[in-house]
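This is the structure I have questions about; it appears just below.
Removed: one protein chain of the complex. Kept in place: all other protein chains.
Naming follows writing order (A and B), and every chain is counted from residue 1.
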Amino acid sequence: MTSPSPIVVLEDLAVSLHASPDRVLEDVSLTIAPGEILGIVGESGSGKTTLGLAMIGYVRRGLAITGGSVQFRGTELRDLAPRQLRKLRGASMAYVPQDPATALNPLIKVGSLLREVLAAHGRSRTDADARVAQVLAEVGLPNADDLLSCYPHQLSGGQQQRFALAMAFACRPSLIVLDEPTTGLDVTTQRTVLDTVADLCSSYGVAAVYVSHDVAVVSELAHRIAVMYAGRVIESGSTSEVFGGPMHPYTRGLLRAVPSPKVGQRLVAMEGVPPRPGARPAGCSFEPRCPVRIARCKTEQPELLPTDSASHHARCLLTAGSPASATAAAFAAGRPLSDANGAKANGAPLLAIERLTASYSSAPVLQDVALAVDPNSCVAIVGESGSGKTTLARCVTGLHTNWQGEIRFRDSRLPAGVRTRSRDVLRSIQYVFQNPYASLSPRRTVGATIAQPLLHFHGRPSRREIDAEVSNAMRAVALPFELADRYPDQLSGGERQRVAIARALVVSPELLVCDEITSALDVSVQAAIVELLRRLQQERNLAMLFITHNLALVRSIAQEVVVVQAGRIVEVGPVEDVLERPQHPYTQRLVTHVPSLEVAPAT
Amino acid sequence: MSSRGGKAYSVRRREWLHTVLGALKTPRGASGAVMTLAVVGIAAFGPLFAPHGGTELLGAPFQKPDSNLPLGGDELGRDVLSRVLDGGWELLLVAAAGTALGIVLGTAAGVAAAYLRGVADAVIMRVVDVLLAFPQLVFVLLLVSVIGPKTWLLVIAVGLSHAPQVARVLRSAALDVSERDYVKAVEILGVRPARVMRQEVVPSLITPLMVETGLRMTYSIIVLAGLSFVGFGLQPPSPNWGLMINENRIGLTQNYWPVLAPALLVALLTVGLNTLTDAIARVALGVDRAERVIASEALGLEPTAASDVA
Partner (left out) sequence: MWRRVALSVLTLFVVSIVVFSATQVLPGNAAYAVLGHSATPQAVQALEKQMGLDRPAVKQYWSWFSGLFEGHLGKSLVNGESVASLIGPRLENSAFLVAVAGLVGTLLGVLLGLWAALRRDKPVDHVLSVTLLALTSLPEFVVGIVLVLVFAAVLFHLLPAVSVISPGQAPWQALKLLILPAATLVVVTVPYLFRMVRAATIEALESEYVEMARLNGLSPFRVLVRHALPNAIAPTVQVIGLNFLYLAGGIVVVEFVFAYPGIGQGLVDAVSDRDIPMIQFSVLALAAFYVFMNIVTDVISLVATPRRLFR
């Protein structure tokens, strides 16, 4: 029996920047069968979003499809007139955007937006009303008139995204492209959205393309995977093939950087950064960073060829035709974390918080919070957005002063604001901000930024002393001293975050507060930063308060975890205990809903 | 270890210089600069080259151009060319002084409001609102009507008419910057607020300041020329361009040069300045945001999504 013809066929697709030879996408060939979910995985700059859009024949301003073909149900999209393309878009091919808050017109009621799409594709008024009711039920939104007459900003993030799904499924398309649709949603909502997508796709036989950087999410949803790097597909196959037995060195490196909520392991990062369009080397794009490269890799561009099975392809000279056990050896998985520094320090905790209640104007954000951080241990604070975890960090560091209760540091009470604290305390508690693109002054060089706390706390050290301290700090965060003369805008996100950490460490604090410091970073960069912090924490006997919404990350860095919900602490305990045997219903929900890489990584 | 990093600790990048140089490389910037410099050159050095005195009666009223009077004679038979060459420097000087005063006052008020917050902020902003309730020219006329068109008064009047808008723009920029993480990163060390302001916030205000100065200078010239045109600016018999345009209107059909020449110079100056400022804004803020920012500022709108600074 012949298999049904594929919905989408891409052949040698190339997308370039307008009027320039720089390619954003190159040599991309994929097919998608009806009902199949293809996951496109890659980090920023890999071209995955461009690929997702290209599947429905769309490119953003400044880009153009310069080669290859895009066929939808047998029709070549590049040959279609705009009017014909419009007929297909929204009806047979649909798109779910990354950020529904900005993708829904703020001036139009959501009900009208939905009806508009139906009307544009020929549904009569009565048909449309029926369909609206139906599709809203399918995505789990009530078909209430008051919901339909809301403006987008009046809906929650989860509702907005479900609405975007409803708009996409309304005309029963054959293909849906979802672009990171669960970014910024909390874990439970994310789970619901993913389940909805899976249901709809299987009930209606809709083919889907799921673009994401989140490997764990994709692994749970997709049937097949395509891994993107520097504008090319470098590995493709079924989910179990690609994630269970990755062939390409980049895929292996990527998987080792993904934190797991189930196993505490050291994250392993890859060195270097991906090349930008226009700066891609002649040979294999990954070659400069590849630990198993050979001489030919520099000059020869590998083809996407089958490896251990007909469906599993990889773009690597070393894997073509057969599994390469030699390469496997170079990719030892991250070693499991031992409880090396788990020996509970006896004696008083370094930081003790009791009965903390904090508010913004009159609305309470934290209620009755209590926790303790021992010296030389890392406590992770986990919560979803709005839980108050950032406010907690700000209270501890003195940026937020509207609180009652007690915070004790080294057994003496901490006053509320930065200006009332002693120099010693200020020096001993340091803070790393979330956004590396905003926390470094654009007017100061890297060296000047790192030196700033030094100059503030240690009077007038000599130039030689400053140099020594700065170079020590930079070495500790694995930044070459040459970067000291550069300005932040010349550095990558990961490098900037390292500078921020160096700045915090240069005055030898005892407590480091890290507020979602990897949320803005790619997975592999995140792995590098987290592993760096873990090492530093052990080497320097540092205590850390690590704030994150990513439950999986907790296992790779913390010994204790505190779970926060709506301003209250719901569970506290050692990481193993809380994540394996959660007691509180909220924690249980978090643990079951957090996506995890379902396939064991290759050894 | 080498002390190569040492020099990085005290030097701040001359960002504004890079911005200006970058702007000069664009067609707008280059043409704007050329126009501005040409007219400024004529105004500044003109008096050295004037063939005759600006107040000498040398010919018939509205005499047509000839070898002695290359641009003809004005309403009293004075040499138009000489008067034109003489007539710019005072205008420019007073405009520059007024702009400088306005910028200084406005910056002080705006930064103070952003720094002090609370009551002081509210008071300053209400004063700004009141001052902004007058059209600029009307305000200056009001002051002139009472005291008379003295030069020092003109400087003060022009300065006061600019100060409110400058205050608004700078306050908005300062507030925006103080919310940034890199400023908080310094606050968190326990550095005193005044020092934070000085070290981190003020240097980042240079870009909006540059753009404002360019815009304000243009308006100063427009207002002063306009004021002289209606007779309340710099007084006769000393030549100045605005005045010349008005006093020679009657003889337009006989000799249009005494009107056209100063008008062209004023036009060239204002267009040049505005174009140059536009170019600088584009380089500093990016084309799209520069459009929005200038469009709102030019009209006195509250600057919306803050004038970004770095």
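Simple rule for what comes next: a residue touches a chain if its C-beta (ideal position, glycine included) is under 8 Å from a C-beta of that chain, and two chains touch if they have at least 3 such contacts.
What you see is a predicted model, and the numbers here were worked out from it, not measured in a lab.
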Touch with the missing chain holds, among B:144, B:186 or B:206, for B:144
Contact with the hidden chain, among A:167, A:500 or A:590, goes to A:167
Answer key for B:57, B:104, B:123 or B:267 versus the chain not shown reads B:267
Interface residues of subunit A toward the undisplayed chain are 56, 58, 60-61, 85-91, 94-95, 97, 99, 102-108, 116-117, 120-121, 151, 153-154, 167
Listed in rising order, the subunit B residues that touch the chain left out are 126, 129-130, 133-138, 141-148, 218, 221-222, 225-226, 229-232, 242, 245-246, 249, 252-253, 256, 259-260, 263, 266-267, 270-271, 273-275, 278, 288, 291-292, 294-296, 298-301, 304
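We take it that only the chains that are shown with their structure count from here on.
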Whole-Å distance, C-alpha centre of subunit A to that of subunit B, is 48
The answer for subunit A against subunit B in the complex is residues 397-399, 418-419, 421, 423, 426, 431, 433-435, 438-448, 451-453, 455-457, 463-464, 466-468, 470-471, 481, 484-485, 487, 500, 503
In the complex, subunit B touches subunit A at residues 1-6, 8-13, 15, 180-193, 200, 203-204, 310
